[in-house]
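Here the complex is missing a single protein chain, while all its other protein chains stay put.
Now for chain A:
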Amino acid sequence: MTRRFSWFNATSLTLGFTFLYLPMLILIIYSFNASKLVTVWAGFSTKWYGELLHNEAFLDAAWVTLKVAVLSSTFATVLGTMAAYVMVRGGRFRGRTLFSGMIYAPLVMPEVITGLSLLLLFIAIGLDRGVVTIVLAHTTFSMCYVSVVVSSRLVTFDRSLEEAALDLGCSPFDAFKSVTLPIIAPAVISGWLLAFTLSLDDLVIASFTSGPSSTTLPIKIFSAVRLGVSPEINALSTIMIAIVAIGVITASLVSKQAIARRQNEEQKALKQ
């Protein structure tokens, strides 16, 4: 059945997406404004991007943020995949309810509480605040997101494939590596990407768990933003928006191709 937009649906979609995208569009346009006054247009210029490149503080913060994001999302992916496996395939064991509770609770926990509690822990055990503590904190909350993403994939996955591999003489680890992992790989990758963006994005938990030498980009942006709108922050935001947009669009195109290829192969296999 081919459907067409009714006027009502077309209007609500247009208004809705204008609302979602106009603020960011304005921000991007004004990042190319020559004037220091953020609401007065004074001609096109890229000078704020140039100044950004010479701002040591921002570059340092960006480097710290990137390090934290790569490390924490990798740890979170490993731990989250393990947790998902335990939840879906682990069967019954003592403390399972507590385990699943601890997986879901951080998803709804207000960030201020997560941040506060982790900071109090780090102080109690005498761990100096720095990159390590931020990585620990980010790993903890993003592993829960990863495990939700991965377990939704594991649930739909046919267990007999794994059993067949075991029957054919694979060790459990080999079966995981050559059967399970390729099938859940898209979920694992999107889990990693989710963990990575959560870490890049996080202001509140990082503020609680960072030390003076480990300021992340969101902390830096937040302290600048409190003083008002600035063209440099607009430029920085534009760069970040561009990176995310390119990343998400590429990822969706790649996965679309992968799905098409798989369907193609399945059809070929059926014909044979």
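Simple rule for what comes next: a contact is a pair of C-beta atoms (placed from the backbone, for glycine too) under 8 Å apart; a residue touches a chain by one contact, two chains touch by 3 or more; residues count from 1.
Following the convention adopted for this analysis, contacts and distances are computed from a predicted model.
Asker: One chain of this complex is missing from the view, so tell me which of "ABC transporter permease subunit", "Cytochrome d ubiquinol oxidase, subunit II", "Iron complex outermembrane recepter protein" or "Rubredoxin" is its UniProt name.
Answerer: So the chain that does not appear here would be "ABC transporter permease subunit", according to UniProt.
Asker: In the complete assembly, which of A:Pro110, A:Gly169, A:Pro182 or A:Pro212 touches the absent chain?
Answerer: If we include the chain that is not displayed, A:Pro110 is the one touching it.
Asker: Of the residues A:Ala42, A:Ala57 or A:Met102, I need the one that contacts the missing chain.
Answerer: A:Met102
Asker: For chain A, which residues lie in contact with the unshown chain of the complex?
Answerer: Spelled out for chain A, the touching residues are 2-6, 8-10, 12-13, 16-17, 19-21, 23-24, 26-27, 30, 38-39, 79-80, 82-83, 85-86, 90, 93, 95, 99, 102-103, 105-106, 108-113, 116-118, 120-121, 123-124, 136-137, 139-140, 143, 147, 172-173, 197, 200-201, 203-204, 218, 221-222, 225-226, 228-229, 233-234, 237, 240-241, 244-245, 247-249, 252, 256.
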